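Accompanying notes for the structure given below.
The complex appears here without one of its protein chains, the remainder shown in place.
For reference, chains read A and B in written order, and residue numbers begin at 1 within each chain.
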Amino acid sequence: MAAEPILELQNVHASYGNIKALKGVSLKVYPGEIVAIIGANGAGKSTTLMTICGIVAVDEGDILYQGRSITKVAAEKLPVMGLCQVPEGRRIFPRLTVHENLELGAFYRRDREGIEKDMQRVYELFPVLKERKRQQGGTLSGGEQQMLAIGRALMSRPKVLLMDEPSLGLAPLIVQKIFDIIHEVNQKEGTTILLVEQNANLALQAAQRGYVLETGRVTMEDEAEKLLHNAEIRKAYLGE
Amino acid sequence: MDYFIQQLINGITLGGVYALIALGYTMVYGVIQLINFAHGEFFAAGGYMGVILLNWFIGRGYMSTHPMICIGASVVLTMGYCAFLAMGVEKIAYKPLRSASRLAVLLSALGMSIFLQNAMMLTQGVFDKPYPIELAEGSLTVGGITVSYLQVIIVVFTVVLLVGLNLLVFKTRIGMAMRATAQDKVMSSLVAISSNRIISLTFAVGAGLAAAAGIMVGFYYGSVRYDMGFVPGIKAFAAAVLGGIGNITGAMLGGLIIGMVEVFGAGYISGQYKDVFAFIILIAVLYFKPTGIMGENVDDTRV
Partner (left out) sequence: MIREFKKIGKIYVFGMLWLLGLIWPMVGIHKDGSLSFGRAFTIWSYIVVGTFACLLLYLLNKSGYLDKATKPMGRVRDDLVAKARAVPVWIWTLVALAAALIYPLFTARYAHDVAIQVLIYISLGLGLNIVVGLAGLLDLGYIAFYGVGAYTYALLSVHYGMSFWLCLPVAAVLASVAGCLIGYPTLRMRGDYLAIVTLGFGEIVRLILNNWMSLTNGPNGILGIKPPGIYVPSFEGGFHFEHIYLKKLYFLYYIALAIAVVTIVAVRRLNFSRIGRAWESIREDETAAELMGVNTFMLKLLAYAMGAVFAGLAGAFFAARMRFVSPESFTFLESAMVLSMVVLGGMGSIPGIILGCAALIVLPEVFREFELYRMLVFGAAMTVMMIFRPAGLIPAKRVGTRSEEKEG
(Lines give C-alpha, C1' and ligand atoms only; values in the text may rest on other atoms or scores of the structure.)
Protein backbone atom coordinates (compact mmCIF):
# COMPACT_ATOMS: atom_id res chain seq x y z
CA MET A 1 0.00 0.00 0.00
CA ALA A 2 1.42 3.36 -1.01
CA ALA A 3 2.12 5.83 1.72
CA GLU A 4 0.32 8.76 0.14
CA PRO A 5 -3.48 8.64 -0.04
CA ILE A 6 -4.84 9.46 -3.49
CA LEU A 7 -8.01 10.93 -1.99
CA GLU A 8 -8.35 12.37 1.45
CA LEU A 9 -11.22 14.11 3.25
CA GLN A 10 -10.19 16.22 6.21
CA ASN A 11 -12.99 17.09 8.60
CA VAL A 12 -15.42 17.95 5.80
CA HIS A 13 -18.64 19.76 6.64
CA ALA A 14 -21.30 20.24 4.00
CA SER A 15 -24.98 21.08 3.87
CA TYR A 16 -27.70 19.99 1.57
CA GLY A 17 -30.18 22.85 1.39
CA ASN A 18 -30.74 23.85 4.99
CA ILE A 19 -29.79 20.48 6.39
CA LYS A 20 -26.27 19.96 7.63
CA ALA A 21 -25.53 16.63 6.02
CA LEU A 22 -21.85 16.21 6.81
CA LYS A 23 -20.50 17.19 10.19
CA GLY A 24 -16.82 16.50 9.94
CA VAL A 25 -16.11 13.52 7.72
CA SER A 26 -12.49 12.41 7.47
CA LEU A 27 -11.39 9.51 5.36
CA LYS A 28 -8.45 8.33 3.30
CA VAL A 29 -8.34 6.30 0.14
CA TYR A 30 -5.04 4.82 -1.02
CA PRO A 31 -4.22 4.08 -4.66
CA GLY A 32 -5.46 0.73 -5.87
CA GLU A 33 -7.82 0.14 -2.96
CA ILE A 34 -11.48 -0.59 -2.81
CA VAL A 35 -12.91 1.33 0.12
CA ALA A 36 -16.50 0.93 1.26
CA ILE A 37 -18.64 3.51 3.05
CA ILE A 38 -21.60 1.93 4.76
CA GLY A 39 -24.38 3.51 6.73
CA ALA A 40 -28.10 3.86 7.05
CA ASN A 41 -30.40 5.97 4.93
CA GLY A 42 -29.65 9.65 5.36
CA ALA A 43 -26.28 9.10 7.01
CA GLY A 44 -24.66 11.34 4.41
CA LYS A 45 -23.12 8.71 2.17
CA SER A 46 -24.32 10.14 -1.12
CA THR A 47 -23.62 13.66 0.06
CA THR A 48 -20.05 12.63 0.75
CA LEU A 49 -19.61 11.54 -2.84
CA MET A 50 -21.39 14.61 -4.22
CA THR A 51 -19.16 16.79 -2.07
CA ILE A 52 -16.04 15.10 -3.40
CA CYS A 53 -17.29 15.69 -6.93
CA GLY A 54 -17.87 19.38 -6.30
CA ILE A 55 -21.64 19.25 -6.70
CA VAL A 56 -22.28 20.03 -3.04
CA ALA A 57 -20.16 22.87 -1.67
CA VAL A 58 -17.77 22.29 1.21
CA ASP A 59 -18.59 24.52 4.20
CA GLU A 60 -15.56 23.61 6.22
CA GLY A 61 -12.58 21.28 5.96
CA ASP A 62 -10.63 20.20 2.93
CA ILE A 63 -10.63 17.55 0.24
CA LEU A 64 -7.27 16.52 -1.17
CA TYR A 65 -6.91 14.65 -4.41
CA GLN A 66 -3.39 13.55 -5.33
CA GLY A 67 -2.17 15.83 -2.61
CA ARG A 68 -3.94 18.90 -3.98
CA SER A 69 -7.00 20.63 -2.59
CA ILE A 70 -9.99 20.29 -4.91
CA THR A 71 -12.64 22.09 -2.88
CA LYS A 72 -12.41 25.12 -5.18
CA VAL A 73 -12.19 23.17 -8.42
CA ALA A 74 -15.31 23.29 -10.61
CA ALA A 75 -17.22 20.01 -10.78
CA GLU A 76 -16.74 19.65 -14.51
CA LYS A 77 -12.93 19.81 -14.18
CA LEU A 78 -12.70 16.79 -11.87
CA PRO A 79 -13.40 14.05 -14.43
CA VAL A 80 -10.51 15.49 -16.43
CA MET A 81 -8.29 14.95 -13.39
CA GLY A 82 -9.42 11.34 -13.17
CA LEU A 83 -12.10 11.57 -10.52
CA CYS A 84 -15.33 10.07 -11.70
CA GLN A 85 -18.64 9.11 -10.17
CA VAL A 86 -21.35 6.56 -10.89
CA PRO A 87 -24.13 8.38 -9.07
CA GLU A 88 -27.04 7.04 -7.12
CA GLY A 89 -29.97 6.10 -9.32
CA ARG A 90 -27.48 5.78 -12.21
CA ARG A 91 -28.62 8.97 -13.89
CA ILE A 92 -28.49 7.73 -17.43
CA PHE A 93 -29.33 10.44 -19.96
CA PRO A 94 -32.71 8.97 -20.83
CA ARG A 95 -33.18 10.42 -24.28
CA LEU A 96 -29.68 9.86 -25.55
CA THR A 97 -28.77 6.55 -27.11
CA VAL A 98 -26.62 4.04 -25.27
CA HIS A 99 -23.78 4.89 -27.59
CA GLU A 100 -24.16 8.61 -26.98
CA ASN A 101 -24.22 8.03 -23.25
CA LEU A 102 -20.90 6.26 -23.53
CA GLU A 103 -19.49 8.96 -25.78
CA LEU A 104 -20.41 11.54 -23.17
CA GLY A 105 -18.36 9.63 -20.62
CA ALA A 106 -15.37 10.47 -22.77
CA PHE A 107 -16.55 14.02 -23.39
CA TYR A 108 -13.37 15.77 -22.29
CA ARG A 109 -11.09 13.40 -24.21
CA ARG A 110 -9.83 14.21 -27.67
CA ASP A 111 -7.95 11.03 -28.54
CA ARG A 112 -10.28 9.40 -31.03
CA GLU A 113 -8.43 6.10 -31.19
CA GLY A 114 -8.23 5.77 -27.43
CA ILE A 115 -11.94 6.49 -27.13
CA GLU A 116 -12.72 3.91 -29.79
CA LYS A 117 -10.57 1.34 -27.98
CA ASP A 118 -12.25 2.02 -24.64
CA MET A 119 -15.64 1.83 -26.28
CA GLN A 120 -14.84 -1.64 -27.57
CA ARG A 121 -13.66 -2.63 -24.13
CA VAL A 122 -16.87 -1.45 -22.49
CA TYR A 123 -18.86 -3.36 -25.08
CA GLU A 124 -16.77 -6.45 -24.28
CA LEU A 125 -17.41 -6.04 -20.60
CA PHE A 126 -21.13 -5.52 -21.16
CA PRO A 127 -22.14 -7.24 -24.40
CA VAL A 128 -25.76 -6.36 -23.75
CA LEU A 129 -24.92 -2.68 -24.24
CA LYS A 130 -23.58 -3.39 -27.69
CA GLU A 131 -26.88 -5.04 -28.61
CA ARG A 132 -28.74 -1.97 -27.42
CA LYS A 133 -26.30 0.55 -28.88
CA ARG A 134 -28.92 2.55 -30.78
CA GLN A 135 -31.61 2.35 -28.13
CA GLN A 136 -32.43 5.31 -25.89
CA GLY A 137 -30.93 5.06 -22.43
CA GLY A 138 -34.30 5.45 -20.76
CA THR A 139 -35.60 2.26 -22.35
CA LEU A 140 -33.02 0.02 -20.67
CA SER A 141 -33.78 -2.16 -17.66
CA GLY A 142 -32.37 -1.26 -14.25
CA GLY A 143 -29.47 -3.67 -14.52
CA GLU A 144 -28.61 -2.53 -18.02
CA GLN A 145 -28.74 1.08 -16.89
CA GLN A 146 -26.32 0.30 -14.08
CA MET A 147 -23.98 -1.32 -16.55
CA LEU A 148 -24.29 1.68 -18.82
CA ALA A 149 -23.55 4.01 -15.93
CA ILE A 150 -20.42 2.06 -15.05
CA GLY A 151 -19.44 1.88 -18.69
CA ARG A 152 -19.92 5.61 -19.07
CA ALA A 153 -17.71 6.23 -16.05
CA LEU A 154 -15.02 3.90 -17.41
CA MET A 155 -15.01 5.86 -20.68
CA SER A 156 -13.40 8.75 -18.84
CA ARG A 157 -10.49 6.53 -17.77
CA PRO A 158 -10.86 7.31 -14.10
CA LYS A 159 -8.07 7.00 -11.58
CA VAL A 160 -10.57 7.06 -8.75
CA LEU A 161 -14.08 5.77 -9.30
CA LEU A 162 -16.78 6.76 -6.86
CA MET A 163 -19.76 4.43 -6.88
CA ASP A 164 -23.04 5.18 -5.18
CA GLU A 165 -25.29 2.22 -4.39
CA PRO A 166 -24.52 0.11 -7.46
CA SER A 167 -26.71 -2.70 -6.13
CA LEU A 168 -29.80 -0.60 -5.56
CA GLY A 169 -32.96 -2.19 -6.91
CA LEU A 170 -31.22 -4.92 -8.89
CA ALA A 171 -31.76 -8.68 -8.99
CA PRO A 172 -29.15 -10.66 -7.02
CA LEU A 173 -27.70 -12.22 -10.14
CA ILE A 174 -27.11 -8.84 -11.70
CA VAL A 175 -25.68 -7.49 -8.49
CA GLN A 176 -23.17 -10.31 -8.54
CA LYS A 177 -22.24 -9.47 -12.10
CA ILE A 178 -21.84 -5.79 -11.28
CA PHE A 179 -19.57 -6.56 -8.35
CA ASP A 180 -17.53 -8.92 -10.51
CA ILE A 181 -16.97 -6.07 -12.91
CA ILE A 182 -16.03 -3.74 -10.08
CA HIS A 183 -13.46 -6.27 -9.00
CA GLU A 184 -12.14 -6.69 -12.48
CA VAL A 185 -11.78 -2.96 -13.04
CA ASN A 186 -9.95 -2.65 -9.74
CA GLN A 187 -7.67 -5.61 -10.39
CA LYS A 188 -6.89 -5.20 -14.09
CA GLU A 189 -6.60 -1.45 -14.37
CA GLY A 190 -5.67 -0.60 -10.83
CA THR A 191 -8.57 1.84 -10.59
CA THR A 192 -9.13 3.00 -7.04
CA ILE A 193 -12.73 2.55 -6.00
CA LEU A 194 -14.72 4.29 -3.28
CA LEU A 195 -17.92 2.37 -2.84
CA VAL A 196 -21.03 3.58 -1.05
CA GLU A 197 -23.52 0.89 -0.16
CA GLN A 198 -26.50 0.22 1.99
CA ASN A 199 -25.93 -3.45 1.44
CA ALA A 200 -23.09 -3.65 3.97
CA ASN A 201 -22.44 -7.34 3.53
CA LEU A 202 -21.82 -7.01 -0.17
CA ALA A 203 -19.74 -3.89 0.14
CA LEU A 204 -17.51 -5.17 2.89
CA GLN A 205 -16.88 -8.38 1.05
CA ALA A 206 -15.72 -6.50 -1.98
CA ALA A 207 -13.70 -3.88 -0.15
CA GLN A 208 -10.35 -3.93 1.62
CA ARG A 209 -11.24 -1.24 4.08
CA GLY A 210 -14.48 0.29 5.27
CA TYR A 211 -15.90 3.36 6.97
CA VAL A 212 -19.16 3.53 8.88
CA LEU A 213 -21.07 6.77 8.51
CA GLU A 214 -23.74 7.81 10.98
CA THR A 215 -25.64 11.11 10.80
CA GLY A 216 -22.87 12.88 8.97
CA ARG A 217 -19.96 11.55 11.02
CA VAL A 218 -17.52 8.68 10.63
CA THR A 219 -18.13 6.47 13.64
CA MET A 220 -15.90 3.56 12.76
CA GLU A 221 -13.12 2.69 10.36
CA ASP A 222 -11.30 -0.56 9.95
CA GLU A 223 -10.32 -3.29 7.57
CA ALA A 224 -13.35 -4.64 5.79
CA GLU A 225 -12.77 -8.11 7.11
CA LYS A 226 -12.82 -6.92 10.70
CA LEU A 227 -15.89 -4.74 10.19
CA LEU A 228 -17.64 -7.70 8.68
CA HIS A 229 -17.11 -9.65 11.86
CA ASN A 230 -17.74 -6.80 14.24
CA ALA A 231 -20.74 -7.68 16.39
CA GLU A 232 -22.03 -4.14 16.48
CA ILE A 233 -21.88 -3.79 12.72
CA ARG A 234 -23.50 -7.14 12.24
CA LYS A 235 -26.31 -6.06 14.47
CA ALA A 236 -26.83 -2.62 13.00
CA TYR A 237 -26.22 -3.20 9.31
CA LEU A 238 -26.37 -6.90 8.62
CA GLY A 239 -29.62 -7.56 10.37
CA GLU A 240 -28.41 -10.03 13.00
CA MET B 1 -59.21 28.21 -53.71
CA ASP B 2 -56.57 30.57 -55.04
CA TYR B 3 -57.12 32.75 -52.07
CA PHE B 4 -56.66 29.74 -49.79
CA ILE B 5 -53.35 28.76 -51.36
CA GLN B 6 -52.23 32.35 -51.34
CA GLN B 7 -52.92 32.50 -47.62
CA LEU B 8 -51.20 29.18 -47.14
CA ILE B 9 -48.02 30.58 -48.64
CA ASN B 10 -48.23 33.70 -46.52
CA GLY B 11 -48.81 31.48 -43.51
CA ILE B 12 -45.72 29.42 -44.22
CA THR B 13 -43.60 32.54 -44.53
CA LEU B 14 -44.84 33.99 -41.27
CA GLY B 15 -44.77 30.60 -39.58
CA GLY B 16 -41.14 30.12 -40.50
CA VAL B 17 -40.29 33.40 -38.81
CA TYR B 18 -42.19 32.39 -35.67
CA ALA B 19 -40.49 29.01 -35.72
CA LEU B 20 -37.07 30.68 -35.72
CA ILE B 21 -37.97 32.77 -32.68
CA ALA B 22 -39.72 29.89 -30.96
CA LEU B 23 -36.57 27.80 -31.18
CA GLY B 24 -34.75 30.24 -28.93
CA TYR B 25 -37.43 29.93 -26.26
CA THR B 26 -37.61 26.20 -26.49
CA MET B 27 -33.86 25.64 -26.39
CA VAL B 28 -33.34 27.93 -23.42
CA TYR B 29 -36.29 26.36 -21.66
CA GLY B 30 -34.89 22.95 -22.41
CA VAL B 31 -31.58 23.76 -20.78
CA ILE B 32 -32.57 25.87 -17.77
CA GLN B 33 -36.34 25.34 -17.51
CA LEU B 34 -37.00 29.07 -17.63
CA ILE B 35 -38.73 31.39 -20.04
CA ASN B 36 -36.33 33.87 -21.50
CA PHE B 37 -38.46 36.96 -21.36
CA ALA B 38 -35.85 39.03 -23.12
CA HIS B 39 -35.86 36.80 -26.17
CA GLY B 40 -38.20 39.01 -28.17
CA GLU B 41 -35.69 41.83 -27.74
CA PHE B 42 -33.00 39.79 -29.47
CA PHE B 43 -35.36 39.55 -32.41
CA ALA B 44 -35.86 43.32 -32.41
CA ALA B 45 -32.14 43.95 -31.98
CA GLY B 46 -31.57 41.73 -35.00
CA GLY B 47 -33.97 43.81 -37.03
CA TYR B 48 -32.16 47.02 -36.03
CA MET B 49 -28.67 45.68 -36.53
CA GLY B 50 -29.68 44.55 -39.99
CA VAL B 51 -30.89 48.00 -40.96
CA ILE B 52 -27.77 49.65 -39.49
CA LEU B 53 -25.39 47.40 -41.36
CA LEU B 54 -27.28 47.59 -44.65
CA ASN B 55 -27.34 51.37 -44.42
CA TRP B 56 -23.63 51.41 -43.76
CA PHE B 57 -22.87 49.20 -46.75
CA ILE B 58 -25.02 51.46 -48.91
CA GLY B 59 -23.28 54.55 -47.55
CA ARG B 60 -19.92 53.03 -48.39
CA GLY B 61 -21.16 52.22 -51.86
CA TYR B 62 -20.41 48.53 -51.57
CA MET B 63 -24.04 47.63 -51.95
CA SER B 64 -24.21 48.60 -55.61
CA THR B 65 -21.08 46.67 -56.50
CA HIS B 66 -21.43 43.53 -54.38
CA PRO B 67 -25.04 43.35 -53.17
CA MET B 68 -25.04 39.66 -52.30
CA ILE B 69 -21.88 39.85 -50.22
CA CYS B 70 -23.17 42.91 -48.37
CA ILE B 71 -26.50 41.35 -47.53
CA GLY B 72 -24.87 38.10 -46.53
CA ALA B 73 -22.36 39.91 -44.35
CA SER B 74 -25.15 41.94 -42.72
CA VAL B 75 -27.06 38.80 -41.85
CA VAL B 76 -24.03 37.00 -40.46
CA LEU B 77 -22.79 40.00 -38.47
CA THR B 78 -26.26 40.61 -37.09
CA MET B 79 -26.61 37.05 -35.93
CA GLY B 80 -23.20 37.28 -34.31
CA TYR B 81 -24.07 40.56 -32.62
CA CYS B 82 -27.27 39.17 -31.14
CA ALA B 83 -25.50 36.03 -30.01
CA PHE B 84 -23.06 38.22 -28.06
CA LEU B 85 -25.91 40.30 -26.72
CA ALA B 86 -27.69 37.18 -25.52
CA MET B 87 -24.58 35.85 -23.82
CA GLY B 88 -24.19 39.17 -22.04
CA VAL B 89 -27.82 39.14 -20.94
CA GLU B 90 -27.46 35.59 -19.68
CA LYS B 91 -24.40 36.50 -17.64
CA ILE B 92 -26.16 39.47 -16.03
CA ALA B 93 -29.76 38.39 -15.60
CA TYR B 94 -29.60 34.62 -15.36
CA LYS B 95 -26.24 33.40 -14.11
CA PRO B 96 -26.28 35.14 -10.71
CA LEU B 97 -29.77 33.72 -10.16
CA ARG B 98 -29.11 30.06 -10.89
CA SER B 99 -30.32 29.00 -7.47
CA ALA B 100 -32.90 31.76 -6.94
CA SER B 101 -36.65 31.34 -7.19
CA ARG B 102 -38.25 31.13 -10.60
CA LEU B 103 -40.15 34.32 -9.98
CA ALA B 104 -36.92 36.20 -9.32
CA VAL B 105 -35.40 35.00 -12.59
CA LEU B 106 -38.57 35.77 -14.48
CA LEU B 107 -38.59 39.31 -13.15
CA SER B 108 -34.93 39.86 -13.76
CA ALA B 109 -35.43 38.77 -17.36
CA LEU B 110 -38.46 41.01 -17.60
CA GLY B 111 -36.34 43.88 -16.32
CA MET B 112 -33.72 43.10 -18.93
CA SER B 113 -36.39 43.06 -21.61
CA ILE B 114 -37.67 46.49 -20.59
CA PHE B 115 -34.10 47.76 -20.39
CA LEU B 116 -33.15 46.51 -23.85
CA GLN B 117 -36.35 47.80 -25.41
CA ASN B 118 -35.71 51.27 -24.02
CA ALA B 119 -32.02 51.16 -24.87
CA MET B 120 -33.03 50.50 -28.46
CA MET B 121 -35.57 53.28 -28.35
CA LEU B 122 -33.01 55.75 -27.01
CA THR B 123 -30.30 54.86 -29.48
CA GLN B 124 -32.45 54.24 -32.55
CA GLY B 125 -35.39 56.58 -32.10
CA VAL B 126 -39.08 56.06 -31.42
CA PHE B 127 -40.16 55.92 -35.01
CA ASP B 128 -40.19 53.08 -37.51
CA LYS B 129 -36.85 52.62 -39.17
CA PRO B 130 -37.25 51.69 -42.85
CA TYR B 131 -35.22 48.98 -44.52
CA PRO B 132 -33.20 50.71 -47.23
CA ILE B 133 -33.39 48.09 -49.94
CA GLU B 134 -35.63 45.36 -51.18
CA LEU B 135 -34.03 41.97 -50.94
CA ALA B 136 -35.63 40.74 -54.14
CA GLU B 137 -38.11 42.51 -56.30
CA GLY B 138 -40.72 40.85 -58.40
CA SER B 139 -42.73 37.74 -57.93
CA LEU B 140 -43.68 34.45 -59.38
CA THR B 141 -47.22 33.93 -60.65
CA VAL B 142 -48.56 30.47 -61.17
CA GLY B 143 -52.25 30.20 -61.89
CA GLY B 144 -53.76 32.93 -59.80
CA ILE B 145 -51.23 32.61 -57.00
CA THR B 146 -48.48 35.09 -56.47
CA VAL B 147 -45.35 34.24 -54.56
CA SER B 148 -42.87 37.03 -54.19
CA TYR B 149 -39.21 36.17 -54.54
CA LEU B 150 -38.76 37.62 -51.08
CA GLN B 151 -41.09 34.99 -49.68
CA VAL B 152 -39.17 32.29 -51.47
CA ILE B 153 -35.90 33.59 -50.07
CA ILE B 154 -37.32 33.80 -46.55
CA VAL B 155 -38.67 30.27 -46.64
CA VAL B 156 -35.45 28.86 -48.11
CA PHE B 157 -33.26 30.70 -45.62
CA THR B 158 -35.48 29.55 -42.76
CA VAL B 159 -35.24 25.97 -43.91
CA VAL B 160 -31.46 26.26 -44.18
CA LEU B 161 -31.23 27.59 -40.63
CA LEU B 162 -33.55 24.90 -39.28
CA VAL B 163 -31.58 22.15 -40.96
CA GLY B 164 -28.35 23.66 -39.68
CA LEU B 165 -29.72 23.76 -36.16
CA ASN B 166 -30.85 20.16 -36.36
CA LEU B 167 -27.39 19.14 -37.48
CA LEU B 168 -25.82 21.12 -34.66
CA VAL B 169 -28.03 19.64 -31.98
CA PHE B 170 -28.33 16.06 -33.16
CA LYS B 171 -25.09 15.37 -34.97
CA THR B 172 -22.30 17.20 -33.19
CA ARG B 173 -20.43 16.69 -29.95
CA ILE B 174 -21.56 20.09 -28.70
CA GLY B 175 -25.16 19.28 -29.56
CA MET B 176 -24.88 16.07 -27.60
CA ALA B 177 -23.58 18.02 -24.63
CA MET B 178 -26.52 20.41 -24.99
CA ARG B 179 -29.00 17.59 -24.93
CA ALA B 180 -27.24 15.99 -21.98
CA THR B 181 -27.29 19.28 -20.04
CA ALA B 182 -30.99 19.64 -20.75
CA GLN B 183 -31.69 16.18 -19.39
CA ASP B 184 -29.56 16.17 -16.26
CA LYS B 185 -27.36 19.08 -15.28
CA VAL B 186 -25.70 17.40 -12.33
CA MET B 187 -24.84 14.30 -14.28
CA SER B 188 -23.55 16.28 -17.22
CA SER B 189 -21.15 18.13 -14.97
CA LEU B 190 -20.04 14.72 -13.66
CA VAL B 191 -19.00 13.87 -17.20
CA ALA B 192 -16.98 17.08 -17.56
CA ILE B 193 -19.56 19.21 -19.38
CA SER B 194 -19.49 22.82 -18.22
CA SER B 195 -23.16 23.66 -17.90
CA ASN B 196 -22.39 27.39 -17.75
CA ARG B 197 -20.78 27.24 -21.16
CA ILE B 198 -23.58 25.16 -22.59
CA ILE B 199 -26.18 27.57 -21.25
CA SER B 200 -24.28 30.51 -22.73
CA LEU B 201 -24.05 28.74 -26.03
CA THR B 202 -27.75 27.92 -26.01
CA PHE B 203 -28.62 31.56 -25.46
CA ALA B 204 -26.26 32.54 -28.26
CA VAL B 205 -27.67 30.06 -30.78
CA GLY B 206 -31.25 30.96 -29.91
CA ALA B 207 -30.54 34.67 -30.23
CA GLY B 208 -28.75 34.13 -33.53
CA LEU B 209 -31.86 32.50 -34.94
CA ALA B 210 -34.07 35.25 -33.55
CA ALA B 211 -31.78 37.84 -35.14
CA ALA B 212 -32.13 36.15 -38.50
CA ALA B 213 -35.89 36.24 -38.03
CA GLY B 214 -35.61 39.95 -37.18
CA ILE B 215 -33.84 40.77 -40.42
CA MET B 216 -36.30 38.76 -42.45
CA VAL B 217 -39.23 40.51 -40.84
CA GLY B 218 -37.48 43.80 -41.57
CA PHE B 219 -37.25 42.91 -45.24
CA TYR B 220 -40.77 41.51 -45.30
CA TYR B 221 -42.55 44.46 -43.74
CA GLY B 222 -40.04 47.07 -44.84
CA SER B 223 -39.30 48.57 -41.43
CA VAL B 224 -38.48 47.84 -37.81
CA ARG B 225 -39.56 49.39 -34.53
CA TYR B 226 -38.10 49.34 -31.05
CA ASP B 227 -41.10 47.51 -29.55
CA MET B 228 -41.48 45.03 -32.37
CA GLY B 229 -40.14 42.22 -30.20
CA PHE B 230 -42.99 41.95 -27.74
CA VAL B 231 -45.94 40.58 -29.68
CA PRO B 232 -44.00 38.21 -31.96
CA GLY B 233 -42.09 37.13 -28.88
CA ILE B 234 -45.27 36.08 -27.11
CA LYS B 235 -46.60 34.41 -30.22
CA ALA B 236 -43.38 32.53 -30.69
CA PHE B 237 -43.56 31.45 -27.09
CA ALA B 238 -47.07 30.23 -27.81
CA ALA B 239 -45.59 28.30 -30.72
CA ALA B 240 -42.95 26.77 -28.48
CA VAL B 241 -45.57 25.71 -25.94
CA LEU B 242 -47.83 24.44 -28.69
CA GLY B 243 -45.10 22.17 -29.94
CA GLY B 244 -44.19 20.99 -26.47
CA ILE B 245 -41.69 23.24 -24.82
CA GLY B 246 -38.13 21.99 -24.93
CA ASN B 247 -38.78 20.08 -28.11
CA ILE B 248 -37.01 21.43 -31.19
CA THR B 249 -39.14 19.73 -33.81
CA GLY B 250 -42.18 20.78 -31.83
CA ALA B 251 -41.12 24.42 -31.92
CA MET B 252 -40.76 24.34 -35.69
CA LEU B 253 -44.17 22.77 -36.09
CA GLY B 254 -45.71 25.08 -33.52
CA GLY B 255 -44.30 28.11 -35.34
CA LEU B 256 -45.84 26.99 -38.59
CA ILE B 257 -49.21 26.36 -36.98
CA ILE B 258 -49.26 29.73 -35.23
CA GLY B 259 -48.28 31.44 -38.48
CA MET B 260 -51.06 29.65 -40.36
CA VAL B 261 -53.65 30.32 -37.69
CA GLU B 262 -52.79 33.99 -37.72
CA VAL B 263 -52.88 34.36 -41.48
CA PHE B 264 -56.05 32.33 -41.96
CA GLY B 265 -57.71 33.92 -38.97
CA ALA B 266 -56.93 37.35 -40.37
CA GLY B 267 -58.02 36.32 -43.86
CA TYR B 268 -61.23 34.50 -43.07
CA ILE B 269 -62.41 35.75 -39.70
CA SER B 270 -61.17 39.18 -38.79
CA GLY B 271 -58.02 41.13 -39.48
CA GLN B 272 -58.37 43.24 -36.37
CA TYR B 273 -58.20 40.27 -34.07
CA LYS B 274 -55.29 38.54 -35.76
CA ASP B 275 -53.18 38.79 -32.63
CA VAL B 276 -55.89 37.18 -30.55
CA PHE B 277 -55.91 33.89 -32.46
CA ALA B 278 -52.41 32.93 -31.41
CA PHE B 279 -53.29 33.50 -27.76
CA ILE B 280 -56.49 31.52 -28.02
CA ILE B 281 -54.58 28.62 -29.55
CA LEU B 282 -52.04 28.88 -26.74
CA ILE B 283 -54.69 28.82 -24.05
CA ALA B 284 -56.62 26.02 -25.70
CA VAL B 285 -53.51 23.88 -26.05
CA LEU B 286 -52.46 24.45 -22.47
CA TYR B 287 -55.94 23.65 -21.29
CA PHE B 288 -56.50 20.46 -23.25
CA LYS B 289 -52.99 19.15 -23.68
CA PRO B 290 -50.54 21.02 -21.47
CA THR B 291 -47.62 19.05 -22.81
CA GLY B 292 -48.07 20.40 -26.34
CA ILE B 293 -48.44 18.37 -29.48
CA MET B 294 -44.96 16.87 -29.45
CA GLY B 295 -44.19 16.97 -25.76
CA GLU B 296 -44.45 13.95 -23.53
CA ASN B 297 -44.32 15.52 -20.13
CA VAL B 298 -44.00 19.05 -18.87
CA ASP B 299 -41.19 18.21 -16.48
CA ASP B 300 -39.52 16.12 -19.09
CA THR B 301 -37.68 18.61 -21.20
CA ARG B 302 -35.36 18.14 -24.01
CA VAL B 303 -33.28 20.18 -26.32
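Here is the rule we go by: a residue touches a chain if its C-beta (ideal position, glycine included) is under 8 Å from a C-beta of that chain, and two chains touch if they have at least 3 such contacts.
Predicted model, so just to flag it, every value in this text is computed and none were measured.
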Point to revise | Touching partners, among the displayed chains, of the absent chain | key: B
Check your understanding: In the complete assembly, which of B:Val75, B:Ala93 or B:Ile248 touches the absent chain?
Key -> B:Ala93
Practice item. Consider the whole complex, including the chain that is not shown, and state which of B:Met79, B:Met112 or B:Val147 touches that chain. Key: B:Met112
Review point. In the full complex, which residues of chain B touch the absent chain?
Key: 29, 33-35, 48-49, 52-53, 55-61, 81, 84-85, 88, 91-93, 96-97, 100-108, 110-120, 122-124, 230-231, 234, 237-238, 241, 272-273, 275-276, 279-280, 282-283, 286-287, 290, 298-299
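Throughout what follows, only the chains that are shown with their structure count from here on.
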Revision key, fill the gap. Whole-angstrom distance, CA centroid of chain A to CA centroid of chain B, is 43
Point to revise | List of chain B residues in touch with chain A within their complex | key: 173, 176-177, 179-180, 183-184, 186-195, 302
**Study point:** Residue ranges of chain A touching chain B (in the complex, touch as defined)
**Key:** 53-55, 74-80, 84-85, 87, 91, 93-96, 100, 103-105, 107-108, 152, 156
